[in-house]
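All protein chains but one are shown in place.
A and B are the chain letters, set down in written order, and residue numbers restart from 1 in every chain.
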Amino acid sequence: MRNSLEPKPQRSAALLVVVLLILLAGLLQWVYFTHAATAPGAGLTALAQAELPRSGVTNPVTAVLLNYRALDTLLELSVLLTAMLGIWSLGPATPGYQQAGAVFAGLAAWVVPLLILSGGYLLWIGAKAPGGAFQAGALLAAAGVIQRLGGDPRASLPNESAQRWLAIAGIGIFALVGLATLVAGRGFLDYPLAWAGWLILLIETFATLTIATLLTAAYVGGQPPPSQTTATPGMHRMQAPDRKA
Amino acid sequence: MTATLALLIFDVLMLLTLLGLAVATLSSRDPRRAAILFIAFGLWLSLVWARLGAPDVALAEAAIGAGLGGALILSAARRARASSQAKARAPTPPERTPPV
Partner (left out) sequence: MDAELLYASAGFILFVLGIWSLLLHRLLIRKLIALNIMGSGVFHLLIATAEHHGEPADPVPHALVLTGIVVAVSATALALSFGRALRGDGDD
């Protein structure tokens, strides 16, 4: 039972940690409150609002993510990709769950299309209201998680080479747009005003696919099995005990 | 005046619930219980952020932080429990695939 309930730590060490952490919390609060009393205030709000008409979108958060600080978002997609490569390099995925019963399958048949639909809505609405590529990608990934819980071992993802293409699609389109703006004589990812909205939508669409693929692959938790690309989930389940043995 | 006081009480209740959920998550010794409480904590945190005028981040936290992160931790907790049960009663094989 070592893993389910663990031993309690030593009492003296626990007490010391608690005392030190209370001191740390007091120090942090003191520093923050004395600083907040003298802080200048509004930060970058005014600047972000002033530049909003030139960004191509009207939602300030999307403007920051995909226009002002687009390079950060590009690098963040690379962080996601790196994490997924790390997960894949650690071995094959677990065989997955057993085939779901009729109730769960019926639920999934309703919920998965709804998730895809609301993902598309969030992607589109992200230009002017709360939403955007990350939320849309998360909803698509949730659809994948539901499929995996319902017995599909690869969580509705395509085969491995298509997964690799999907995983780099967002980063590739992002970098290509950046290179195109460089070639056009502007800065990296410095969009021309007339095209900014459409370029952001293009980048966001592919970024959504990439984020959904990477998050679902992270949930599957390993490299997909090389063969059995056309196997039904039921066949997978029957073969699963071999891998365990 | 009463409106601001009511809002202050609301804020305090939000934060006390948030901190209570955090303490419950961190101090529960059963990993599965901790994972479920972590999902509840993430959802409550997204409510707090919606209150703070950050609906974008609240959406992302509810979908990614609480949803996907919670699902990841929950399945890991299930595996930890299955393996520890397998160690507890070695002759019988562990139940690999419980119904969902």
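As a working rule, contacts are C-beta pairs under 8 Å (C-beta built on N, C-alpha and C of every residue); 3 or more make two chains touch, one makes a residue touch a chain.
Computed from a predicted structure; not experimentally measured.
Engineer: Could you tell me which of A:A36, A:A50, A:A102 or A:A194 touches the chain that is not displayed?
Structural biologist: From the options A:A36, A:A50, A:A102 or A:A194, the contact with the absent chain belongs to A:A36.
Engineer: Which parts of subunit A are in contact with the chain that was left out?
Structural biologist: Against the left-out chain, subunit A lists 3, 6-7, 9, 13-14, 17-18, 21-22, 24-25, 28-29, 32-33, 36, 41-45, 48-49, 60-61, 63-65, 69, 72-73, 76, 79-80, 83-84, 86-87, 90-92, 94-95, 132, 134, 211, 214-215, 218-219, 221-222, 243-244.
Engineer: Residue by residue, what part of subunit B touches the chain that was omitted?
Structural biologist: Within subunit B, the residues that touch the unshown chain are 7-8, 11-12, 15, 18-19, 22-23, 25-27, 31, 34-35, 38, 41-42, 45, 48-49, 52-54, 56-57, 60-61, 64-65, 68-69, 72-73, 76-77, 79-80, 82-83, 86, 94.
Keep in mind that, in the parts below, only the chains that are shown with their structure count from here on.
Engineer: Find the geometric centre of each of subunit A and subunit B from their Cα atoms only, then give the gap between the two centres in Å, rounded to an integer.
Structural biologist: From the centre of subunit A to the centre of subunit B is 18 Å.
Engineer: Can you name the residues of subunit A that touch subunit B in the complex?
Structural biologist: 1-6, 59, 61-62, 94-98, 100-101, 104, 122, 130-132, 134-135, 138-139, 141-142, 145, 149-151, 215, 218-219, 221, 237, 240-241, 244
Engineer: Would you mind writing out the residues of subunit B in touch with subunit A in their complex?
Structural biologist: Per the stated touch rule, the residues are 29-31, 55-60, 63-64, 67-68, 71-72, 75, 79-81, 83-85, 87-88, 96-97, 99-100.
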